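Dumping the structure here so I can ask a few things about it.
Missing here is one protein chain; the remaining ones are kept as they sit in the complex.
Chain lettering (A and B) follows the sequence in which the chains are written, and residue indices restart at 1 in each chain.
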Amino acid sequence: MTLLAMRDVHTFIGQFHILEGVTLDVPEGEIVALLGRNGAGKTTTLKTAMGLTPARSGTITFDGVDISQRRSFDIASMGLGYVPENRAIFADLSVEENLRIAERQKGDFAKKEEFIFDLFPDLKRLIRLPGTNLSGGQQQMLAVARALVPDNRLLLIDEPSEGLAPVIIEHMMEAIRQLSDRSTVLLVEQNFIVASRLAQHYVIVEEGRTVQAGAMADLVDDEEAIKKYLGAA
Amino acid sequence: MTAANATVSAGFRSWLQRRRGVLLLAAALVLFPFVISILIDGQGVGAVLANDQGNARFLQGLAIEIFILALYAISYDLVLGITGLLSFGHAMFFAVGAYSFGILLKSFDIAWPVALLIVLVAALIQAVLFALVLPRVKGITFALVTLGLASVFWIVIQSSDLSDWAGAEIGLQGVQPPVWFLDTTNERFAFYLVTIAILIGVFMVYTRIVDSPAGKVLVAIRDNEDRALMLGYNTFWFKLLALTVASITAVLAGALHALHQPIVTPNVAGLGFTVTALLIILIGGVGTISGALVGAAVFRLLQFYLDKWFGGASDLLIGLAYVAIVLYLPFGIVGTWRAKAVQRRKGLDFVGSLVSGRKR
Partner (left out) sequence: MSSRTDGGAGRLSQMIQENRTRVTVLAVLLFLFLAAFGGLDREDWFSTIMQGLSVGAITFLVASGLSLIFGLMDVLNLAHGEIFMLGAYFGWTIYTRFDTALDIVIPLLLLAAPFLLMPIWRTMASRVGTTAAVHRAIGWVLLLGGGLVTWLSITRFPLVIWDAKEFAFSPGSYSTQVDLGVLAPLGADSFNGAAVVAVIGLLFGGVILALAVSFFQRTPAEAAVSPRRMGAAAGLVLLAIVLHLTKGSINDWVFGLSTSWRFFLAMAIAVAMGAAVGAFIEVLLIRPLYDRPIYQLMLTLGVGFILIEVVREVWGRPEFTMARPALFNGTGEGCPGQGIGGFFSGCSTVDMFGARLRVYNEGFVFLVGILVLIGVTLLLKRTRIGMIIRAGVQDPDMVEALGINVRRVFTLVFALGSSLAALGGVLAAPSIGLSTGMGALFLLSALIALAIGGLTSFPGAAAGAVLVGLLQQLIIRFGQNGIDLPFLAEPFKPTPTLVPAASVLLMVIVLLLLPAGLFGRSER
């Protein structure tokens, strides 16, 4: 069943036409990788789904409900979690507060505490530290963990491996694999190897348009498409 | 020789062409008092020249106030609208002109051209003062620092320590006109012509600046200073240029104000007077230059008639109009007019095609 569907979505930022027709489907319970070159519109696609850069035309449905004109908080409350590219950790808040602020109902955090700290044992140790003192990898873990606090059905994760050391990327991939047991994931990933090992499906955007989509297993063999849209693999 | 003459006259003709609107406006303004005198007062042309009482004389006075406001607002438009510097101390530019020119004429016995020169030097100094602050503080902090500098000036001219010169809280009074054509009481028409000449001259200089390469850099600074820097412009000098030109203009306006008004109140240095400039260019259209002229006329006439009809409540109405304009007419009169120009031209063409019966 399709959880998130975007049909011919157009988005403007200021006067700039960023998305010029993105169409994608995210089937429930799976991981979908959103691929494409730098500046192809991957991040804007996630932001548009999240309502942060609202779509000017096209439809976006989540679980059958049209969310294209809804405010961001409203969309999030329906069960979408967002892990932005820059991580957007709240620097003035402690690690614990960074997690608690994501609660949608009282007790969300307590319910998920064990699961989150199993995934990211580091965070437990750092719980009192302000967000600004964390390293890049720890911030990334916190950003993912924050999206896990409420019961999100879909996670939009933007570039989880960016700027991280190989060991930590490995850890992060394992975490994403585990959390995908609980929720669907739409993943933006520059690193094709990471994406191909995690995702079951892929969508490629190029200059703000969807150009190709399908099962990840097919793309891995399609060297031409990889070269054409993603640069050298 | 004839060839040179021909190019000169051709150049002059094309200049006339380009400046047609402004020159027509100037001519209309010069004729305006005579028209009023004949049509409304039932007096002749001589009445204007003889400085007789009547609507013509009164309306000239009001027009002079509008021109002074326009001069002041146009300089603010250069700073805020064109260069994008959010200065809250612009009233100080005007007040420095009004006070220093007035005090020099009244308390120090010096010739008016010398006084004017000193005032221009003061203009230069304050522009440099504002510009020196610029590299350190940007945006809202620049607004605060300029507000602070202007407030200090506002406070100092009101202090009793300087009351012999500046007249403390009452203001500066008793400035005598130094020469006949700057005498608004006895030779109003001459003074009227002087203010028109200055305003038209300044307006032409400003449009010239905005159209020049330097003007393009100023707009680039407003839109994205980092990009302007990256293109290799030392934005500091351009900002200094804008502030200097604006300061000189505002100081001139202030000097005229000191001559025209029987009393210069400290209000002209306060935040309220900066807001007046803001209001004028908002009405006219921020960053349009000509909007300042339109805005000044609308603002002063609105103020005058609202005061006449509603008395004390007029300020409240002006405030409400201001808020409504900010909310619902963000491009002002000239800005909206220009934005619609394309549509209008299409409309005119359409009407023209109907009249001529030709399909385009």
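One rule holds for everything that comes next: a residue touches a chain if its C-beta (ideal position, glycine included) is under 8 Å from a C-beta of that chain, and two chains touch if they have at least 3 such contacts.
All values derive from a computational prediction rather than experimental measurement.
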Q.
For the full complex, can you list every visible chain touched by the one that's not shown?
A. A, B
**Q.** Selected residue (touches chain absent from view) among B:V45, B:I110 or B:V152
**A.** B:V152
Q | Chain not shown: contacting residue from A:T23, A:S72 or A:Q190 | A | A:S72
Q | Absent chain, residues of subunit A that touch it | A | 50-52, 71-74, 76-77, 82, 84, 88, 90-93, 97, 100-102, 104, 146, 150
Q | Interface with the undisplayed chain - residues on subunit B | A | 86, 133, 136-138, 140-141, 143-145, 147-149, 151-152, 155-156, 158-161, 271-272, 275, 278, 282, 312-313, 315-316, 319-320, 322-324, 326-328, 330
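The definition used in the following text is that only the chains that are shown with their structure count from here on.
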**Q.** Averaged-CA centre spacing for the pair subunit B and subunit A, given as whole angstrom
**A.** 54
